[in-house]
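For reference, the structure I am asking about is given below.
For this depiction, one protein chain was excluded, whereas all remaining protein chains were kept in their positions.
Moving on, here comes subunit A:
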Amino acid sequence: MSTLKLDLESYKDLLKQYIETQNEQALYRAEQFSKHSIQQNITPDEIINVHIEALLELYPDIPSNIQSSLNFLLETMISYGLAYQEYQALREKQLELQSEISVAANMQQTLLSTTKPEMSELDVGAISTPAKQMNGDYYHFVKDQEGSLGIAVADVIGKGVPAALCMSMIKYSMDSFPDSRMEPSVILEGMNRVVERNVDPSMFVTMFYGLYDPDTHEFNYSSAGHEPGFYYSAKNDSFHDIEAEGLVLGVDRSVKYEQYTQHLDVGDMVVLLTDGVTECRTGDRFIERDEISDVIHQYKHLSAQEITEQVYRHFERLQDFQLRDDFTMIILRREV
C-alpha cells in the first residue's frame, strides 16, 4: 500500500512537471512510470485513479462536470483492469505449463534413449530432433543374441505432447519383446496388436523395422505404412527407394506384414527416415525426395553420423530453422 502512495506522489510530481513545461523529458518519465507500474502489477484502472487523485490535489477547483467525466472514465476502465489481471494469471499458468513440458521432454529423452551399436561391419548414424519440445518420432537399436542388429523407426502422425505419450507406449512394447531373433514382420504384427488395443483410433502410427545380419549382410525389413527409406548402391553410385507394402499400425488387428530382403555390399547404405524429413518445405513447396538423396550423396565421404548431421543442418537451414515436424534419420553403411 505504501508503495502505491509513493507512486501517487511521484505521479503527481510528473504530471505537474508536464503540465507546466510540456516537455519531452516529462513524457519520457511517464513512460518509465508506466513500465514500473506494469512490473508492480498495477492495473489500468489504478493508474486512472491515481491520475484523478493527483489532478484533484493539484487543481482542487476542477469543474464538477470534468470531475464526473473522470469518474465515468474510471468506471469504463474497471473491466480492463480485470482483463489485465486475467492476462497476468494466464501468463503465469502458461509459464508453469512450459516448464512442466520441458521436464516431461527431459524425461522422454531419458526414456527413449538408445545406444548406437558399435559394429565393425556397420557404420551407423542417427539423428532425431523434435519440432516442438517433445518428440513424436522414435528409433531404437537392439542387438539380438545371434549378433544381428534390429533397427526400429516409428512416427506418430501428429506432434507435441499427445504424439510423445503415444511414443512412450511404443517404446515399452518394444522393450517387452524377447532378446532372441525376431523377424521384422513378426515384430510389426505384435506392435500392430498393441497399437490397435491401446491407441485412440484417431491416432496413426507408422513403423519400419529392419534386421541386419552381419554374417550374410542381408537386411530384412517390413514396413507399416512408413515413409520409404533409400538404398544406396556403391557399385552403381545410385539411390533407390526402399519400397515396402504394409498398413499403418492399429487399423486392422489381423493384418499381416510382408518381409523384404536387400543384400548390402561394401559401401552400400540404407537410409531410414520419417516424414519430417521428406515433408520439409521451402516456401510453399515440399522438397522432392531426390533433393534428400542428392544431399546425402554430397556428403557420402563422411561418416554415417556426420552425414545425418549434415543432412539435418541442410534442411534446417532450408526451412529457416523452424522444423514443422519431428525429424529422424538413420544411416547404416556396410564397412567390410
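As a working rule, a contact is a pair of C-beta atoms (placed from the backbone, for glycine too) under 8 Å apart; a residue touches a chain by one contact, two chains touch by 3 or more; residues count from 1.
Definition applied: contacts and distances are computed from a predicted model.
The listed options are "Ribulose bisphosphate carboxylase small subunit", "Serine/threonine protein kinase", "Glutathione S-transferase" or "Peptidase family M48", and the UniProt record of the chain not shown names that protein "Serine/threonine protein kinase". Note on the undisplayed chain: of the listed residues A:19, A:38, A:82 or A:266, the one touching it is A:82.
Among the residues A:90, A:107 or A:266, only A:90 touches the chain that is left out of the figure.
Here one chain is not drawn; of A:8, A:30 or A:74, the residue touching it is A:74. Although one chain is not drawn, its touching partners on subunit A can still be listed: residues 1, 45-46, 49, 52, 71, 74-75, 78-79, 82-83, 85-86, 89-90, 93.
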